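One protein chain omitted, others in place.
Letters A, B and C name the chains as they come in the text, with residue numbers starting at 1 for each one.
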Amino acid sequence: MKALVYNGPRDVAVKTVPDARIERPTDALVQIVVTNICGSDLHMYEGRTDMETGRVLGHENLGRVIAVGSAVDRVKQGDWVCLPFNIGCGFCENCERGLTGFCLTCNPGSAGAAYGFADMGPYEGGQAELLRVPYADFNCLVLPPDAEQKQLDYVMLSDIWPTGWHATELAGLKPGESIVIYGAGPVGLMAAYSAMVKGAAQVIVVDRHPDRLKLVEQIGAIPVDDSKTDPVEQVLKLTDGVGAHRGCECVGYQCHDHHGHEASNLTMNRLVASVRPTGGLGVVGVFVPQDPGSQDKLQQRGQIAFDMGTFWFKGQFMRTGQANVKAYNRYLMNLIHAGRAQPSFLVSHTLKLDQAPDAYRHFDERDAGWTKVVLRPAA
Amino acid sequence: MKALVYNGPRDVAVKTVPDARIERPTDALVQIVVTNICGSDLHMYEGRTDMETGRVLGHENLGRVIAVGSAVDRVKQGDWVCLPFNIGCGFCENCERGLTGFCLTCNPGSAGAAYGFADMGPYEGGQAELLRVPYADFNCLVLPPDAEQKQLDYVMLSDIWPTGWHATELAGLKPGESIVIYGAGPVGLMAAYSAMVKGAAQVIVVDRHPDRLKLVEQIGAIPVDDSKTDPVEQVLKLTDGVGAHRGCECVGYQCHDHHGHEASNLTMNRLVASVRPTGGLGVVGVFVPQDPGSQDKLQQRGQIAFDMGTFWFKGQFMRTGQANVKAYNRYLMNLIHAGRAQPSFLVSHTLKLDQAPDAYRHFDERDAGWTKVVLRPAA
Amino acid sequence: MKALVYNGPRDVAVKTVPDARIERPTDALVQIVVTNICGSDLHMYEGRTDMETGRVLGHENLGRVIAVGSAVDRVKQGDWVCLPFNIGCGFCENCERGLTGFCLTCNPGSAGAAYGFADMGPYEGGQAELLRVPYADFNCLVLPPDAEQKQLDYVMLSDIWPTGWHATELAGLKPGESIVIYGAGPVGLMAAYSAMVKGAAQVIVVDRHPDRLKLVEQIGAIPVDDSKTDPVEQVLKLTDGVGAHRGCECVGYQCHDHHGHEASNLTMNRLVASVRPTGGLGVVGVFVPQDPGSQDKLQQRGQIAFDMGTFWFKGQFMRTGQANVKAYNRYLMNLIHAGRAQPSFLVSHTLKLDQAPDAYRHFDERDAGWTKVVLRPAA
Partner (left out) sequence: MKALVYNGPRDVAVKTVPDARIERPTDALVQIVVTNICGSDLHMYEGRTDMETGRVLGHENLGRVIAVGSAVDRVKQGDWVCLPFNIGCGFCENCERGLTGFCLTCNPGSAGAAYGFADMGPYEGGQAELLRVPYADFNCLVLPPDAEQKQLDYVMLSDIWPTGWHATELAGLKPGESIVIYGAGPVGLMAAYSAMVKGAAQVIVVDRHPDRLKLVEQIGAIPVDDSKTDPVEQVLKLTDGVGAHRGCECVGYQCHDHHGHEASNLTMNRLVASVRPTGGLGVVGVFVPQDPGSQDKLQQRGQIAFDMGTFWFKGQFMRTGQANVKAYNRYLMNLIHAGRAQPSFLVSHTLKLDQAPDAYRHFDERDAGWTKVVLRPAA
């Protein structure tokens, strides 16, 4: 089959690799219809992780089931399915509580597995014609009859919408509250979109890319350009001086100030300052336990200089980590199916698999207008 | 001052009564700008409660503070305020947990007080020029600068929107779920509107009055006419045969079948049948501990023939009671202020206080188009 | 293998039946070490359900794994396991939210499956030498090294302790609150024990059997004998006249007044009266959707004459249904393992399988001292 293979830093190529296949009786084999490039794919693309060369990337996948193992009871050949990026077993202590992003079975010795991802188990990705799905009955979200027609919406259920939604859940957002979101990349935009769907009163999004800020406005949120203004001051001004009820970190450890200097504590400390006492912070931007390539000493060992004193004095809370996609995907699917949400507004490019290397390049360079790329391996 | 006084069954009149005034150091005196007629006013109007003659009705009130007692620290003369229909002390065991609908102080020997209401304490209502507000610092919701302009929206924060919202909270509604609401009177409509604001995927509303069903459709919900179809079957059909995730009772003990026979268990048992296993029911329609005037033996002693077996077998839950308005009004105010909600869409009539007796008559007869009446005592 | 077989009303016998075996790749085969007789076995024993003759009873099971199917990854031969009485698939909409008592897969067309139980699917029970366990990785609770030694404690994790615990969860019990429990049968006693473990301030238990009331006292709870006193009055007296914060129904539809007349609404209405405004009721006693054999007209169609008016006026809530055993069993296991709980205090008899018919007779007749019977099929 054809698949997008990681060759090394900033080097990916479409190659012919052995077909994915049923390996365990609990597996399904899925023919990929659409698969996205994710911001976290860039971490691997840029060579800043210990991704093994030769592996297939891609963890935002949707397709049709073409075969199932002998122990698969629910999922049937022909089903349209969307796959959560995290792979769960369904029966470990974490999965049974719904914490499927921290499965203790699928990536032994760690907590959490994913398709085509550094340090998340041996699973190949879905930027390919075929994908092996472990524990298929647990991991497949079977889509309703409008699956084909709304595939660009449904594919967002694999990662990006649940991750944005998770940010707002972690922050504890309730209807009628205000929320500030740092970062208007795809995840930040989905967090803002989620906040709108949930009935937030005020959704403020901080970024500096004009095309992203335009999308912020388009969904009814309030854009703040941190290259032109102090975002903390802006948030305070917009919230009667007290700060937002909630805040989301959708940038991660590679955050830069607007002069381009990496400052891994920048968004976290701005969040603490932007959110009111007793408020909550949801952190879905990735922070890593070590980052030997960084020039910052703290960052090398995975630390940030965190405003703990202010955070404590304000009695805030912070919740973090990967989205447990299965906690949300069924409900977000319902919203798409009922016509109450269209997350595909994010999609800027729909390309063939062969165009993937080019797309990675543009996306990595944050070229204007490359918001979200969807690949079609079957096209 | 002029006030609407209860003279007896189906007999109310605008009279001159002694001015409301500051009685305790914790009181405020409010000049009423707008005050609604509520469906529960009709219970008293119809003479089916033990409301004392000579009392002033009206518990959905908004106005301006014209005086405060010596112990009032927060509320100032000139503030525009909306008053929750339930009166709380702020310091009893229930109020301190936010259960302000069940205050143990303001109506000694019972749990819960209100303005101008049978069995809810000695407080006069606000269908009058002036209103005395006890524990003013606790009970007044001080409105933002657009209070005057959006007064028809903000007045809905006194009861009807929080009560509709409460129905969906009691039912446990989460975004992406389906919900069925029995009753499209003002509270049912507000429940449906709340469900839309909160991101429900499917909002189904059962009623039989064409004007109400039209409003249901107008806010994006799905109307079901139970005079033309079996509503339980309809709900099952709309939910792939499994029933809605959640259900709300917004009718109460006086519910009728479509032939006009009172059947106090009708909506409750239909809810049990319409909602899926593990689903939740929120009951804000009023049920009373005794109803001597009823022709039904069970109803006389406040009982209904409830489908306990099916309810238990399905593992459903049911939560009930008056809305704790203060738990929601601040957040719903934020939504109005931010332009994200306009509950005034309900208002069918804006009248002078003198027109109140007429309005009661039309509203009591469910005359077409009399959805919600707002009175202006100062006009 | 030897197994206890249901022959018809009040007729069970130990017979030789075909060996249980692995039928699906996701199955495990368990050699039963201990298996309890449950109060709900009596519903079937008494012939009041549509249990098929020839089936094996027993849903409170603990044993050792002697074989696993090809798709079983976690559970190993030799593991000591305790089996939740409800059988879940792990991947349906309910199981994935932890509502394993309402599995949509294992008993198609209904919600919820169990071993050896009327209307809960085709699964044989464990009052036998061997038990087939479906979806073994999901359903087996693997026990710690002290499993053999503490087997009488751990077997209580199959049903009775989680069910008692569930009652207190459904009621919303928090530390420092008061709770009243109607029924001091094994489930009621386990509810009381759970409330003690959770830090309730006052645990009041209503029953009329002296041996049970003695056990109530023994665990530090307050016994109330409803054959000698009005239990509602007693509860009010013990709670400063306001009622308990929470209440549990651990009796079910066959509740009797102390003259021996069945009155299916008795405990429910007493609960409503015994619990304070805003309080919560947890109902784990079984109520059935129809009961053709009853002499009460309402009860025949699964209804009770419920004090809805008082319940609503007090703003109470009620949550019901089978315990989702997997939501609790791991945590309760930890308490046993750490020596902080010994639910085996309940056990009155430890018998051989051959003695089961005799034990059913005594238990059914509520013979004094027959609190809880454990069978040892291997003995």
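We take it that a residue touches a chain if its C-beta (ideal position, glycine included) is under 8 Å from a C-beta of that chain, and two chains touch if they have at least 3 such contacts.
This structure is a prediction, so every number in the text was calculated from the model and none was measured.
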| item | value |
| --- | --- |
| Residue among C:Q77, C:T229, C:Q290 or C:N334 touching the omitted chain | C:N334 |
| Absent-chain contact - pick from B:G8, B:G98 or B:G339 | B:G98 |
| Option touching the unshown chain, where A:L42, A:L298 or A:A378 are the choices | A:L298 |
| Contact with the hidden chain (one of A:T239, A:Q254, A:Q316 or A:S348) | A:Q316 |
| Chain not shown, touching residues in chain B | 24-26, 69-71, 73-74, 89-93, 96-98, 105, 137-138, 326, 330 |
| Positions on chain A where the hidden chain makes contact | 94, 99, 101-102, 111-112, 170, 253, 264-265, 268, 277-278, 283, 286-291, 298, 302-322 |
| Residues of chain C in contact with the chain not shown | 174-178, 197-199, 201-202, 328, 330-335, 337-338, 340 |
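Following the convention adopted for this analysis, only the chains that are shown with their structure count from here on.
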| item | value |
| --- | --- |
| Chain pair whose interface holds the most contacting C-beta pairs | B-C |
| Averaged-CA centre spacing for the pair chain B and chain A, given as whole angstrom | 42 |
| Where chain A touches two or more other chains at once, by residue number | 330 |
